[in-house]
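The complex appears here minus one protein chain, its other protein chains still in place.
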Amino acid sequence: MSRIAGRIATLLVSLAGLLFVTFALGRLLPVDPVLAVVGDRAPPDLYAKVAHDMHLDRPIAIQFALYAAAMARGDFGQSSSTGQPIMSDIARFFPATLELATFAIVIGVGLGIPTAVFCVRHAGRLGDHLGRIVSLLGLSIPVFWLGLVGLLVFYAKLGWVGGPGRTDVAFQYSVPVVTGLAVVDAMLSGDWAAVQDALSHLVLPGGILGLVAFGYVTRMTRGFLLWQMGQDYVTVARLKGLSEAAILWRHALPAATGPVLTVILWTYAYLLEGAVLTETVFAWPGIGLYVTQSLFAGDVPAVLVGTLVIGAVFMLINQCGDLVQAALDPRSRAR
Amino acid sequence: MAWLTTDTPQTRMQARLGSVYRGVRLLLGGAVGRLGSLFVAAFIAVALVAPLLPLADPGAQDLAARLQPPGGSHWFGTDAFGRDIFARVMLGTRPSLFVALAVVSLSAPFGLILGAAAGVFAGPAERGLMALTDVFMAFPRLVLAICAAATLGAGVETAILAVAATGWPAYARIARSEASSLRGSEFLQAAQALGSSRWGMLIRHVVPLCVPSAVVRAALDAATVVLIVAGLSFLGLGVPPPTPELGGMVAAGRDTIFEAWWVSTFPGIAILLLSLGFNMLGDALRDLVDPRTR
Partner (left out) sequence: MGTIDVLAGSPPFSPLLEIAGLHVRFDGAAGQAAVRGVDLTMGRERLAIVGESGSGKSASVRAVLGLLPSSAVVTADRMAFRGEDLLAVGPNRLRALRGRRIAMVVQDPRQGFNPVRTIAAQLREMLMLHGDAGRGGKPTRDQLAAMLDAVHIRDPERVLTQYPHQLSGGMAQRAMIAMMLAGKPDLLIADEATSALDVVVQQQVLALIDEQVTLRGMGLILISHQLDLVARFADRTLVMYAGRVVETLTHRRDAHPPRHPYTRGLLACRPTAADLGRDLPTLTRDPAWLA
């Protein structure tokens, strides 16, 4: 129990740290935030009034406290480029990233675990080397580059998949938004053509991120399985007369379910970052694209809040992963 | 050779060189280690000698020869300004390697020493450090670097600082766990009995033992940093033009990707191979250093 409390405390401290960093970065702007609002030619009393409204005349500590309080309330301010409340922008964009990441995870785990098992079965031999190199490849690919190449080959040359964006213009407004996940919404609306369209757009960016996820999952799972196979109880299992295959499937792999669950969670977090670049290349309206678009529009508040949200989700998922890992070990359960 | 592999080294230097020699042989014994070392060595060589090679001028614009496909005098073709892509890729390895090495040289020693100190001294120092690393490790690296670039201004220094600031905790974690397992060791007690100060003990005895894991981490970290920095440059937040930089070159080719595939493709392959080289090297080193995967 105290462990969980410790983890929650760590999470809160990390969030506070993230909050502080975004606050500090916001204040370190070379641009005068008041001028950004009132313009160059504002009279001094208007300038003073806006400065007061933005709390810029209060001590730094108070400013941070007010900032933190506003964040806690969910009041993230307005985007200077879209004019909308930032929070509603983010709520609109987030599901797209979720859809992308989930698709990638399914591919990553679906391919990654069998590959890891294959590597361990052929440990030290050619199969293992090949598997290792392939998974390392997944981790070394610059996703933005692969996205471009993928679009070139599979969209422009072969026409197998849809182009940038989430859906074709034709379907843009015909499918009611329920979950925010394009494929799910299309399925719910019963429009088969819309489902196909949504999938054809999802396949390429999702597949590319899936490659990254595959690399990550394979490496972690292979490492864990190899570690298990080196344990004393595996030696004893061999002494019992069990075959290597039986040991792998009946002992090492079941022991891996906990760590694999943890790896899945960590991969989600890892993909959040990769999504930023992929979304930029594919014009995929997710939170990563939101951050980069705001960046190019000079909309600093939006960038800061976007970073905050991505960072917070990242932290939350990682902590959950740590928790799951600790919870599934019977040695800690029994205590 | 026999001098290096002898069972009875006569000096400390001989013993050290001997174990380095054995380590290098093991590293190059496996395919992954060999390929990784080859790639990294090749890139370092290219980065070092590229300015001296008889390449085309990377900045020379020749608008009559813009967007030429690979072939003839332009092995990788030309870009939208008629510049030779092969030369630009060769020179583009320099900033990528430089930034990767800069980041690692900042974050690794800092994290290593901090972590080793926490592991050895224990108590509130250790707990404080763990909390600090937890907080810093929780930050998403690329996103924070983007945020930093948005506020502090895009550029190499910002990128290096932002990426290094999120990278040091990994080294600290590893060093701390190694150092804390050494904490009760007899050789440390002996050193203390001989009058060694705690910091002296740390620097002379504990830190050297934590270096191998830090090296493994550095190789893997370099792979990640290469990708992050390339991503930043792709977004226009890294090395500014006209300096050839691999990520920026991929971005430059984006508009013409369908007509002139070579502009983005070759720099991207270079990024891939560089990152892959570091990853393979790190993976092979890890097999050497981590007793669990032996």
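Just so it is clear, A and B label the chains in written order, and each chain counts residues from 1 on its own.
Criterion: a contact is a pair of C-beta atoms (placed from the backbone, for glycine too) under 8 Å apart; a residue touches a chain by one contact, two chains touch by 3 or more.
Keep in mind it's a predicted model, so treat the numbers as computed, not measured.
J.: Looking at the whole complex, which of A:Val120, A:Leu202, A:Ala255 or A:Ile287 touches the chain that is not displayed?
T.: A:Ala255
J.: Decide which residue listed in A:Ser88, A:Thr179 or A:Ser243 touches the omitted chain of the complex.
T.: A:Ser243
J.: In the full complex, which of A:Trp160, A:Trp192, A:Tyr233 or A:Trp249 touches the chain missing from this view?
T.: Reading the full complex, the residue touching the unseen chain is A:Tyr233.
J.: Need a quick check: the contact residues on chain A for the chain that isn't drawn.
T.: Residues of chain A in contact with the hidden chain: 124, 231-233, 235-243, 250-251, 254-255, 329-331, 334.
In the analysis below, only the chains that are shown with their structure count from here on.
J.: Between chain A and chain B, what distance separates the C-alpha centroids? Give it in angstrom.
T.: Chain A and chain B have C-alpha centres separated by 23 Å.
J.: Would you pull the chain A residues touching chain B in the complex into a rising list?
T.: Those in contact with chain B are residues 10-11, 13-14, 17-18, 21-22, 25-26, 28-30, 129, 132-133, 136-137, 139-146, 148-149, 151-152, 156, 219, 223, 226-227, 230, 269, 272-273, 276-277, 280-281, 291-292, 295, 300, 303-304, 306-307, 310-311, 314-315, 318.
J.: Contact residues on chain B for chain A in the complex?
T.: Counting only chain B, the residues touching chain A are 30-32, 35, 131, 134-136, 138-144, 146-153, 223, 227, 230-231, 234-235, 237, 247, 250-251, 253-254, 257-258, 261, 264-265, 267-268, 271-272, 275-276, 278-280, 283, 292-294.
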